[in-house]
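Only one protein chain is missing; all other protein chains are in place.
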Amino acid sequence: MNWGYLASQLFQTALAIATAPLLLGWVSQCRAWLQNRSGPGVLQPYRVLFKLLQKDAVIAHNASWLFRLAPYVVFACMVLAVSIVPLVATDLPFALAADVIALVGLLALARVFMALAAMDVGTAFGSLGARREMLIACLAEPALLMVFFTPALISQSTELPVIVDQLAHRELRLYPSMAFAAVAFLMVLLAENARIPVDNPTTHLELTMVHEAMLLEYSARHLALMEWAHALKLMTYAAIGIALFAPWGIAAAGEWLMFPLAVGVLAAKLALGGAGLALLETVSAKMRIFRVPEFLGMAFMLAVLGMLTWILVQA
Amino acid sequence: MSPETVADFINLLASLLLLIAFAMLAQRRLLRLIHLFALQGFVLALNTTLVAATIGHTHLYFSALLTLVLKVLLLPWILHRLIDRLNVRWDVETQVNLSTIQLVGIVLVIIAFNLALPISQLAGTITRGTLGIAMASVLLSFLMMITRRKAIPQVIGFLAMENGLFFAATSATYGMPMVVELGIALDVLVGTLIFGVFFFQIRETFDSLDIHHLERLKDK
Partner (left out) sequence: MLSLQIILAVAIYWIALGVAGLALRCTREAHARLFFSLGAAGSLVLAVAALPALSDWPQTLVLPLGLPDLPFHLRLDPLSAFFLLLLGAASTGVSLHSAGYFQKGGGGDIRLVCLQYHVFLAAMVMVLLADDGYLFMVAWESMALASYFLVTTDHRHAEIRSAGLLYLVVAHIGAVAILLCFGVLQLGTWDYTFAAMRDNALSPGWAGVAFLLALFGFGAKAGFLPVHVWLPEAHPAAPSPVSALMSGVMLKTAIYGLLRVSFDLLHLQIWWWGVVALSVGLLTAFYGVAFAAVQTDMKRLLAWSSIENIGIVLAGIGLTLTFHAYDMSLLSAFALAATLYHCLNHALFKSLLFLATGSVMHATRQRSLGKLGGLIRRMPWVAAMALIGTLAIAGLPPLNGFASEWMLLQAFLLTPGLPNSYLNMFVPVATAAVALVVALAGYVMVKFYGVVFLGLPREESLAEAHDAGAFERLGLGWLALWCVVLGVTPVFVVAALDPIAQMLVGATLRNMLGQSSWIFLTAIQPEHASYGPMVFLLVIVGVMAATFLVVRRFYHGRMRRSAPWDCGFLGLNARMQDSAEGFGQPIKQIFEPFFRIERHHPSPFDRAPRYASKLEDNLWYWLYLPIVRLAERLAGLVAVLHHGRIALYLVYSFVTLLLLLVLMT
């Protein structure tokens, strides 16, 4: 057991857990600036989390053990997910445990627990949220798989570290197939992370909610864990996108000297990505829930086009 | 620019062309359809210029210029005037079974790619890899013509098909003889003008541009 590798893994995990709310805060702050508001500051999610942790948990009379277990399961899944993606280093020990398909399965596990917990209390909004979330997930998974096909074909592997290695060391060329896959991935990211135009993360109107509707009955530490898991999920998806489409600057595990550079590059990429996400959210309007299948269908088509273009022209 | 970069760029433009063909298949709004058509013409002209600059055939410059003038400026202008006078500028067409149409489109793309593989091995141009994309654009535009209900999107599909054919010519044989190109350009222009006249007639007779009304013309 290489202690250096293990230490790198723990470092990455701890860094991710600590800074995931910062990413969410940054995106909200950029949105506020774009909408000409002063915004609550990038540290607001931390304040919310610590406030929630101090409160007493209030749980419905008829909530079962599944309801209380789900936040821990979801949080644990997201922590594992963010440990697997190469954020600051490739070749981490946990990265062998899952390739992209297993990663998608892990995210699905978290989602199923969230949906079941939403149905547990028996309210209309919980069922609504669960149903919509599972629908979006159903349609996003084929698109996501197709998006992964193109990098997998290029680098002959579905392991994220191998993909990063292969893509980072190729000459800087313009790959149309990867461009298509990138747009498709962005669309899937918006759908899975409950961002506009698929779902509004700041809405207060219950009938427009998808993700928020599943969290309505949670309070205190349970809600804190769920929100933290949501932030970790966005960070995971961002990291997957960076690993597939902008993989330069990721260190190898054990190279401690490269870590500050890797962390800096990651921060820059995430800042840029967050600002881009905020811009996208500001210029788009949320769409009707039954337009979402078309949206995801388009993502699927783009991803398939990308893959076919690679098979045809090798570019 | 190094040859690889040029080849990359050409591939990128070709993929963009395919994307535009798909986007036209799924686009409901008439105005955006015309803009997409203009964009397709622009990408085509850019592609032809790039190929001309790489291999130095001057007649391709003229082709690019012709494409630019005709497909990016003149035809969209005619179409804009047409939709203004027909009062269908803000038309939004309902499309049933969008997912099925897109799936059929994907199948057509696969067929086109596979058909083009042996041919592209025989051709001697630098753009031979994109022959499959050109054929796919033609097929997709044809599909668009089949699945549309209103008359103007059908015509735009026809024009897009011509774009695809032009691209196929560029990628397989470095363009067609100038005479042929001028002849096709004239045909397309005159054709569009005649279509415009027909649209007014259809609207006079049926009070709508929905071509399903033409079925009423058959003998009972």
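Letters A and B name the chains as they come in the text, with residue numbers starting at 1 for each one.
Everything below uses one rule, namely that contacts are C-beta pairs under 8 Å (C-beta built on N, C-alpha and C of every residue); 3 or more make two chains touch, one makes a residue touch a chain.
As the structure is a computational prediction, the values presented were derived from the model and not from experiment.
Visitor: Which candidate, A:86, A:126 or A:197, sits in contact with the chain we can't see?
Guide: Residue touching the chain left out of view: A:126.
Visitor: Going by the contact rule already stated, which one of A:105, A:260 or A:276 would touch the omitted chain in the full complex?
Guide: Final answer for the missing-chain contact: A:105.
Visitor: Give the residue, chosen from A:44, A:157, A:208 or A:282, that touches the chain omitted from the document.
Guide: From the options A:44, A:157, A:208 or A:282, the contact with the absent chain belongs to A:157.
Visitor: Which residues does chain A use to touch the chain missing from this display?
Guide: 53-54, 56-66, 72-73, 75-77, 79-80, 83, 94, 96-99, 101-102, 105-106, 108-109, 112, 115-116, 119-128, 130-132, 134-135, 137-146, 149, 152-153, 156-159, 162, 206, 216-217, 221, 225, 290, 293, 300, 304, 307-308, 311
Visitor: Over the whole complex, note the residues of chain B touching the chain we left out.
Guide: Looking at chain B, the ones touching the missing chain are residues 97, 100, 106, 110, 113-114, 117.
One rule holds in what follows: only the chains that are shown with their structure count from here on.
Visitor: Between chain A and chain B, what is the separation of their C-alpha centroids in Å?
Guide: Whole-Å distance between the two chain centres: 38.
Visitor: Flag every residue of chain B that touches chain A in the complex, lowest number first.
Guide: Where chain B meets chain A, its residues are 4-5, 7-9, 11-12, 14-16, 18-19, 22, 26, 98-99, 102, 105-106, 109-110, 113, 116-117, 129-130, 132-133.
Visitor: Can you check the complex and tell me which residues of chain A touch chain B?
Guide: Interface residues on the chain A side: 171, 173-177, 179-180, 293-294, 297-298, 301-302, 304-305, 308-309, 311-315.
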